[in-house]
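The complex appears here minus one protein chain, its other protein chains still in place.
Should a chain be cited, it is by its letter among A, B and C, assigned in written order, with residues numbered from 1 in that chain.
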Amino acid sequence: MVELSNEKMVDMFKTMLKIRHFELRVKELVLKGSIRGGVHLYLGEEAVATGVCACLKKDDYITSTHRGHGHCIAKGGDISRMMAEILGKETGYCKGKGGSMHIADIDIGILGANGIVGGGLPISVGAAFSCKKRKTHQVVVSFFGDGASNQGSFHESLNMASVWKLPVVYVCENNQYAVSTHVSKSTSVKDVSIRASSYGIEGRSVDGNDVLTVYNTAKELIDIARQGKGPSLLECKTYRWEGHYVGDPMAYRCKEDVDKQKSENDPIVRFEGYMVNQKIVPASEIEQIKKETIDLVDKAEKFAHESKVLPVEKVTEDIFA
Amino acid sequence: MVELSNEKMVDMFKTMLKIRHFELRVKELVLKGSIRGGVHLYLGEEAVATGVCACLKKDDYITSTHRGHGHCIAKGGDISRMMAEILGKETGYCKGKGGSMHIADIDIGILGANGIVGGGLPISVGAAFSCKKRKTHQVVVSFFGDGASNQGSFHESLNMASVWKLPVVYVCENNQYAVSTHVSKSTSVKDVSIRASSYGIEGRSVDGNDVLTVYNTAKELIDIARQGKGPSLLECKTYRWEGHYVGDPMAYRCKEDVDKQKSENDPIVRFEGYMVNQKIVPASEIEQIKKETIDLVDKAEKFAHESKVLPVEKVTEDIFA
Amino acid sequence: MAEKTFAEALREAIKEEFLRDENVVLFGEDVGIHGGAFGVTRGLWDEFGGKQLFDTPLSEVAIAGTAVGAAMTGLRPIAEMMYLDFITIAMDQVVNQAAKIRYMFGGKAKLPLVIRTPCGGGRGNAAQHSQSLEAWFVHVPGLKVVMPSTPYDAKGLLKTAIRDDNPVIFIEHKLLYGTIRQDIPSEEYLIPFGKGDIKREGKDVTLVATSLMVHKALKAADELLKHGINVEIIDPRTLFPLDKDIIINSVKKTGRLVVVHEAPVRAGIGAEIVAMVTGEAFEYLDSPPRRVGGLHCPIPYELELEKEVIPDEEDIINAVKSL
Partner (left out) sequence: MAEKTFAEALREAIKEEFLRDENVVLFGEDVGIHGGAFGVTRGLWDEFGGKQLFDTPLSEVAIAGTAVGAAMTGLRPIAEMMYLDFITIAMDQVVNQAAKIRYMFGGKAKLPLVIRTPCGGGRGNAAQHSQSLEAWFVHVPGLKVVMPSTPYDAKGLLKTAIRDDNPVIFIEHKLLYGTIRQDIPSEEYLIPFGKGDIKREGKDVTLVATSLMVHKALKAADELLKHGINVEIIDPRTLFPLDKDIIINSVKKTGRLVVVHEAPVRAGIGAEIVAMVTGEAFEYLDSPPRRVGGLHCPIPYELELEKEVIPDEEDIINAVKSL
């Protein structure tokens, strides 16, 4: 168990809130019709990205997924440029060419969200191989879902990372569902972390809605990776609050289950309770933090709205370097 | 431990010998220049196909590999039509269109050798799904190598077979090498069977040069599959006597290792010793069996040599049904 | 007769074939209660779930392989790839196994399988969810490639695909599912492969269009008529087998050819059609054939950018006028 400074914990709390309010705003905007394409929200899963990325340095890498906003924010992404991207603006991370599923910020190690489930895992092998070859002591974290753990790319990547002893931590966000498919119907093990044994690597399953547990476990595994001792697999059990995408009719699960999760297992409420209890931060300050977070999201939205769309003549640029 | 009749054991011995002499002949023919393309011999691995296929019924299915002659013979394939195929003749299993890597005999459940490493595993899922859906109590065995166990198709197939509880047994022939790459350099576990735990299925590793052990273990797993209790993974440890293909310079391993395996761990010599010791069959009869086997191979070769090549006008036939 | 959407027509085809032959099965990601990403199988779960309709894990390789193995052993599988883009993951099973097995085995196996999959852009799904890759499959001997443009065609062709003993890649444009309605006969019908359809008769220019582009071409044709150009629109419906005659006969009449598809122009199916026509009806061509297709870039996310990349009525009109 690592000792965490109060400051660090407050930072993590801020990050979780930022993800929460960013996603709530994105949801509003989708429902208003301001955002096109499929948008997959990270609501309810904030502790995972936050706990894991809190262990990373700026130049460490992550590969992310179609449900990537949370990873991006936790790794230090700029929510104004994110919002601008999601609204398809020139000032967005990808000039409006990528949208929600392709946000990337190479400068701070975000090697991209990915529209292909399981598509990021092999890329993380390459990034980790690069860190090892260039002897930079950087580490890679590859996020993916429970559904993705059934892709062949998962298997090839973990095996190769293990054989080559690469500095990469595979973080499975088990939010119980892949679109409509419950994990029990698609995945032949109860704990995805069991699959670590297929690669002779460390595997852990933790309560993914407990940010401190996520942090502590991730820290341990990331340290191992950084020391050159190879990859590992961390499963964070969490729950997807929303439909697969905003607008999903969700014929496959009942509202009560979702409501129960929201009311009893909100990672932010849990962390807030802990911090207030432990007197890490007074309740009054929490209100202030929330207000400030919403202000940031307001600003991001304003920035995005006020930005322009890329001139269409530039649509065929950016293919080749 | 299943009681095996003497007759059954003698049959298995004959099968092993048939594979051995068939492969020796193929090797000769390759070295003579009568066979083109890549040919991958099963020499030294005879106990695996023999032990496993001895548990199967005629209408059970197998999927095979680039190193498939042994599987085909053990499943009841006709060595004359095999030899004709390898020599590219119209009377061959594929009319000369397939060659060594694509021999198939659907009528006796051989769903084909496969030039793609790992290509047969997903096909076995479909065949097993079909058996289950049609309620036929057939079983599928999918052969593949240690190298193939690192393909994504391995992972997807075993997971899906497990989730759907399909009647399929995955048989990994761990012959230590994938082309030049030793299993320890490519595969992150010591026993491939450990990977069964990733799918919540039974996994076993056995001495693949001991045909009775292979038989007994395969029998158990095939019975489980036939009873509708789902898939399993059986690793048979064996050794590839030849280069990856006939003509492989083998810069990656030393002759001594190979010679040691050949002299100390020949699956046929071992089985022969056992049978003579246990008085299952007198030594004299063994000589007779060997002679008969060689006669069969002679006949097959003769048949193949005397057969014609398909008229070239027919080359574009057989694409669509 | 009853008016149906494209998705409904497909659903009807699937249901009818399920009922006709219990060996017809359909599987894919979230095709069960969820009804598939575009609702094609919605409502079928109660009657067929677990019997002929199956949800799979997120495993495109295993999905395609299951289709191959099931087809070889007595079933008539329909595998759904949630987006055509994801078939990239399963190309070995599609191209090296499904397409080649019968041939490699000297004519021994039958592979009555269909891979149904949605293609195309226009929904802001960006580069990895918007491709049109039909040209790849047309290039692979052993595959049949179907790309219907109307509910009527979709139903008749899907039934034919299911009854075909060979691997069929059945590509459905996402924007067709809910937007197009058409009267469909209540009696059973099948549409044979290799028969194109003249979607509009004309005499001045032959416009070969596929899938969604047929509808854009129809609109463009109305506009062009105002300029005195009477366009004949041919929908090949199946890209392999291709109805060469219907195209060549039209070109013989019009002397002019434009091919329109959504995929990028370069090495697209338009190249094949142009090359085929110039090879077989060169002397009838009064002007160089033109191709209209996507710009040479991945499909971008934002609306205006995406519109710029995907061909529209105006692009078609301009191409025809430029002849």
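FYI, a contact is a pair of C-beta atoms (placed from the backbone, for glycine too) under 8 Å apart; a residue touches a chain by one contact, two chains touch by 3 or more.
Please read these numbers as outputs of a predicted model, since none were measured by experiment.
In the entire assembly, the chain absent from the figure touches the shown chains A, B, C.
Of the candidate positions C:24, C:89 or C:147, contact with the hidden chain is made by C:89. Here the missing chain is touched by one residue of C:128, C:182 or C:206, and it is C:128. Touch with the chain that is not drawn comes from one residue among A:28, A:257 or A:317, which is A:317. Where subunit B meets the omitted chain, the residues involved are 36-38, 88-89, 94, 96-102, 114-119, 147-148, 150-153, 178-181, 185-187, 251-252, 309-310, 312, 315-316, 319.
Subunit A residues in contact with the hidden partner, per the touch definition given at the top, are 61, 63, 92-98, 102, 104-106, 111-112, 114-116, 119, 121-131, 133-134, 152-153, 156-157, 159-160, 163-164, 317-321.
Touching the omitted chain from subunit C are residues 85-86, 88-89, 91-92, 94-96, 99-100, 103-104, 126-128, 133, 135-136, 138-142, 240, 263-264, 266-272, 274-276, 278-280, 282-283, 285, 287-291, 296-298, 300.
The rule we apply is simple: only the chains that are shown with their structure count from here on.
Contacts between chains leave no pair untouched here, as each chain touches all the others.
Averaged C-alpha coordinates put the centre of subunit B at 40 Å from the centre of subunit C. Subunit A and subunit B have Cα centroids lying 45 Å from one another. Rounded to whole angstrom, the centroid-to-centroid distance between subunit A and subunit C, based on C-alpha atoms, equals 36 Å. Within subunit B, the positions touching two or more other chains are listed as 152-153, 156, 159-160, 163. In subunit C, the residues touching two or more other chains are 56-57, 59-61.
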